[in-house]
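Apart from one protein chain that is not included, each protein chain of the complex appears where it belongs.
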């Protein structure tokens, strides 16, 4: 279960309370008054804890779990061990996420500006916002209500941050407008100059970067990720998009709503990504491309052309998934023949 | 146009002033006294703004632009819409970069050491230099004139920094000598130990890293990039080389002059790169290689051998561009046959 050193715990809650909290049905024969004190993974949960099963590959762990209760889809309920009460849900992981949040709610922060934080002239801070030690908020910057700005964060002159935003230690936010409920992890770099030069043998001329960065509501940005500001106009990250660690977003990139951008992806300048696009780890996209809504890009793929909506691509250079698999299989077959 | 929240603006300037500033010729019929207030992209510029066209792929946007003026090559001038005054230049992007800098010059910083900055014993700071909040400058470090050292920057003991250098928030500079007019973006890590061990089943022995980092004039280093110091001797980055975000430079790497190293590239220890080499995003280079002057390395390429001067390589493992394209095309053809 969650280490009490780090995670204070609410509860205990009865099975009936848990079922109601997540809209699950209690399995046959389970005691609705049985109490639970926390959550844990299938292979680590004990009789006082709740776990969940979503992925069929974990069925063996489910069959052997000692968890006192488990959220599970009705069609897998038959595999449950005796002694494990069931909470039936069509979306066990979603239900479990809510349970976990019930046992371990996000800690509330005490509002206030740490005496070592620096607010430059004209900076404005909303109600209930906390500014931690050694943070520096530039002139005329605006930070909304209920935010938590971590230690050593830098918010540049004139930046605008909405409400309920969390910014992790040491992040720097420059030339940006950030929406509500955005989460920015430690070490994120937003709004520095994009990589723009006019090349020349006598020296590369730096092109002034005169745009900004716009980050919409409910975006999350992973640790040490970098988002350059636009050269002219803005770099934009749409509402609800989730970006992992160590991702590079070039100048004037526009990412739509609800995208998933996994760790170490690189998106070059001026590329436009639609809504609900999935980009797996370490993929790279050239500049000035268009990726359609709902496209899926495989890990480590190299994208050098536009991708139509809904298409799944893999490989280097990237191609439609079936074509990629055919090439991989063909090459394996040919090499085996020659080798035999 | 540039957001006045972030970018103060100079001007307005007349067409004649702009033409003179960048050495462009005013197009036929244009009014040299017409005034302009800023710059913008082709698709966003209005009648009071100047834009530019360099890339043929943007010709459609050029034909439909509402920009009051546009810098363009003489051979594309015929495509201009009525109402857009032309500034004819053989290098429109270069001319535009200068225009943009005329409208939005780099802000001057107020010299001075912030009262919270720490200068350890023997640290020396040049005239006109600004040291921002919570920066820490180590003993005997020397920082030249006209520098701007951002908040939370750490300059290690004994480091030497030239004049006109800008260092972004939270960067750490250790064991290094840095030239003039260098730009270091937020979160850059310079001079930490390289990755050097003598492997052994009883434990890997750390090899003391006793070199430094030398960064020549006019280098730019992108956010969160890492440059390890040499094991023996220095890691060196030559004058005018531009490095993007999240790049890894291993110990004792030597990069020549005027190179372009795009985001997320990794260069392993002791590899030597010539002058004016281009390395596209996410490419990786093994250690102890030599890359000749003017070589070009494609995105995501994997370099395991020396590359002669002027050669363009692609792929994994990397090969000359034509050979790579032949392999890609062949594999596609074969797989299609088998699939049909």
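For reference, chains read A and B in written order, and residue numbers begin at 1 within each chain.
Keep this in mind: a contact is a pair of C-beta atoms (placed from the backbone, for glycine too) under 8 Å apart; a residue touches a chain by one contact, two chains touch by 3 or more.
All values reported here derive from a predicted model rather than from experimental measurement.
Contact with the undisplayed chain is limited, among A:68, A:170 or A:211, to A:170.
In the complete assembly, the contact with the undisplayed chain comes from B:246, out of B:30, B:99, B:246 or B:295. Looking at B:11, B:48, B:128 or B:302, the residue that reaches the missing chain in the full complex is B:302.
Within the whole complex, the absent chain has one touching residue among B:163, B:224 or B:241, and that is B:224. Hidden from this view is one chain, which touches subunit B at 118, 134, 136, 140, 152, 154, 157-158, 160, 170, 172, 174-175, 187, 189, 192-193, 195, 197-201, 203-208, 210-212, 224, 226, 228, 232-233, 246, 248, 250, 264, 266, 268, 282, 284, 286, 288, 300, 302, 304, 316-317, 319, 323, 326-327, 330-331, 334. The missing chain lies against subunit A, touching residues 2-3, 5-7, 39-41, 44, 57, 91, 93-94, 96-98, 100-101, 104, 106, 116, 132-134, 150-152, 168-170, 183, 185-187, 218, 220, 222-224, 240, 242, 244-246, 258, 260, 262-264, 276, 281-282, 299-300, 315-316, 328, 331-332, 334-335, 338-339.
In this section, only the chains that are shown with their structure count from here on.
One inter-chain figure worth recording: subunit A and subunit B are separated by 28 Å, centre to centre, where each centre is the mean of the chain's CA atoms.
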